[in-house]
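Of the protein chains in this complex, all but one are displayed in their positions.
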Amino acid sequence: MSNAIIELNNITKKFDGETVLDDITLSVKENEFVTLLGPSGCGKTTTLRIIGGFETPTSGEVYFDGHLMNDVPPFKRQLNTVFQKYALFPHMNVFDNIAFGLRIKKMDEKIISNKVLKMLELFNLKNYGKRRIDQLSGGQQQRIAIARALVNEPKVLLLDEPLGALDLKLRKDMQNELKAMQKKLGITFVYVTHDQEEALTMSDTIVVMNDGIIQQMGTPIDIYNEPENAFVADFIGESNILKGVMHDDYLVEFLGKKFECVDYGFGRGEEIEVVIRPEDLVLTEKSISPLEGIVQSVTFKGVHYEMIVAVSNFEFLVHSTTKAPIGTTVGLSFTPDDIHIMEKGE
Amino acid sequence: MVKKYLSRIYMAIIFIFLYSPIIVLAIYSFNESKSRGNWTGFSFKWYLELFQDRDIKMALYYTVSIALISAIISTILGTAAAIGINSMKGKIKSIILNINYLPVVNPDIVTGIALMILYISLNIKLGFNTMLISHIIFNTPYVILSILPKLRQLDTHMTEAAMDLGATPMYALRKVIIPEIKPGIITGFLMAFTLSIDDFIISYFTKGEGVTNLSIVIYSMARRGVRPTINALSTIMLTVVLLLMIIVNNRSNAIEKSK
Partner (left out) sequence: MKDRTKYFSYPYIVWMTIFIILPSFLVLLYSITSKESNGITTINFTLENYKLFFDPMYINILFDSMTLAAISTLICLILGYPAAYIISTSNISKRNTLLFLCILPMWMNMLLRTYAWMTILGNNGLINNFLEMIGFQKVNLLYTRGATVMGMVYNFIPFMILPIYTALSKMDIGLIEAADDLGADKKTIFRKIILPLSMPGVISGIIMVFMPAVSTFIIPQLLGGNKNMMIGNLIEKLFILNGDWNFGSAISIIMMIIILISMSIMNKFDVDKEGGARLW
């Protein structure tokens, strides 16, 4: 853990007696892109605000570069924040907004000018210095907010749902732009979002949170393929979650049948939950299929058809490029790899 | 079509009702004759007489100086108070806001006598100072009420953003918050100034020997019957208020447009 730039140790935060964060321990490595992901009210923004210094934890320690930061006010912290609604200063023009932090440091006005212009260039906003904030589009304001933070050359940039206010197309473009910039500048990003797709696209590490507790921490691929519990599985993409029993290592039973799988280490006869992703289910001939069911509905989704197939009592969500008419009986196939076993949640 | 004309005529009647007394007053201030009934010729006589009247000149001096000083003090006091109140929460905040509201909703006469009782009970001599303090008391709530909505409109993250960029809380207040709420502060100041210039009732109960303002002079003159010098004085005061109002109105229009 020598290269951890931010460390949160057993952070708990209570507002008026209500626990918002419960024993959060988390470390962020240098140059890492870490995303805090979860539904609204899960505590992700509070975690970010504790790192930024806008909230003090009720208990636990915050370390930055090995120094205890609990009582250091935000204006003395070497990190900068991009706020949800940007919080640009409307009475200043673009240039003065970006120069704000540098002017506080009493830098030479020439150096300031150089740095700000470089930032504007970096964000393709070269001639916008004199513009007023309300003359900019949402995407431009967004970039100014990031530029205003980055110009101070922080070691860590905190971003609180920075793309939330943008429309879909712009959001996708900005995702790529942000990721590219993070690589280029070599700055650590801590990013908060409730958009799982955004998290999967951009992050090195995803921290899934719910109810003030970290549910799972890992790379996007780990999180997607090996969700540790039903909440993560459900939150990261749509999933079929079934009740099952583990009979042995590599052997699981659900829907009254036994299947080969790749998971092990569970107790014999332990009740577990099984996750199968909709895109891993394939429509096949009934004779060669482990499961068969009746098609309940078919919806065209552009790249694939979304179908609901009822197998005894359970309705499977299936994403498939081929379709079958409603009411017909079809076979469903999958490989042992596609079965993910999770511990049973409450 | 008929309806349109009817409504135009109706509005015209309302405005004639609202403005004719004022216009009559202004016209007669230029009448040479002392009786209002007959027009005997155009003259600045009453204006000249007005400017030679020592009492009126003193009253004018007191009115303007009290309006100016009280508006400045109310603005400073009110701005600080509004910023403080805005960051308060819950019950304490609503109690303070309600007390602040008291001089606004209370009949002026009750505020006036209450202050008179206070000064006399505390053995403070009625005069310039008591009138000034009283004006600050009833001006400040209006300053606060004109600034609070501006503070509420502020992005809650504005101060945080400034501090995040290295500003101390005081620096953030000076460079970010105050400039943001400036329109509210200026409106508050102008309102305080106008209210103070216009006040009669509270001044009437808190004035002291030898210290009056224009409203009080008008009142005592009017009780003795109609006098042409008041017409002249009224016309001047109306013009000043009209100009002030137009400035305030243009300001708020400009602010609205820039949004």
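Residue numbering begins at 1 within each chain, and the chains themselves are lettered A and B in the order written.
The rule is short, and it goes like this: a contact is a pair of C-beta atoms (placed from the backbone, for glycine too) under 8 Å apart; a residue touches a chain by one contact, two chains touch by 3 or more.
This one's a predicted model, so the numbers in the text were calculated from it and none came from an experiment.
Enquirer: Identify the residue among A:38, A:74 or A:139 that touches the chain left out of the display.
Expert: A:74
Enquirer: In the complete complex, which positions of chain B touch the hidden chain?
Expert: 7, 10-11, 14-15, 17-22, 24-25, 28, 35-38, 77-78, 80-88, 96, 99-100, 102-111, 113-118, 121, 133, 137, 140, 142, 144-146, 149, 159-160, 163, 169, 173, 187, 191, 194, 197-198, 200-201, 205, 214-215, 218-219, 222-223, 226, 230-231, 234, 237-238, 241-242, 244-245, 249, 253
Simple rule for what comes next: only the chains that are shown with their structure count from here on.
Enquirer: Taking the touch rule as given, give the residues of chain B at its contact with chain A in the complex, in rising order.
Expert: For chain B paired with chain A, touching residues are 155, 157-158, 160-169, 171, 175-176, 179-180, 182, 258-259.
Enquirer: Which residues, counting only chain A, touch chain B once they are in their complex?
Expert: Residue positions touching the partner: 52, 54, 73-75, 80-81, 83-85, 87-91, 100-101, 104-105, 134, 148-149, 152.
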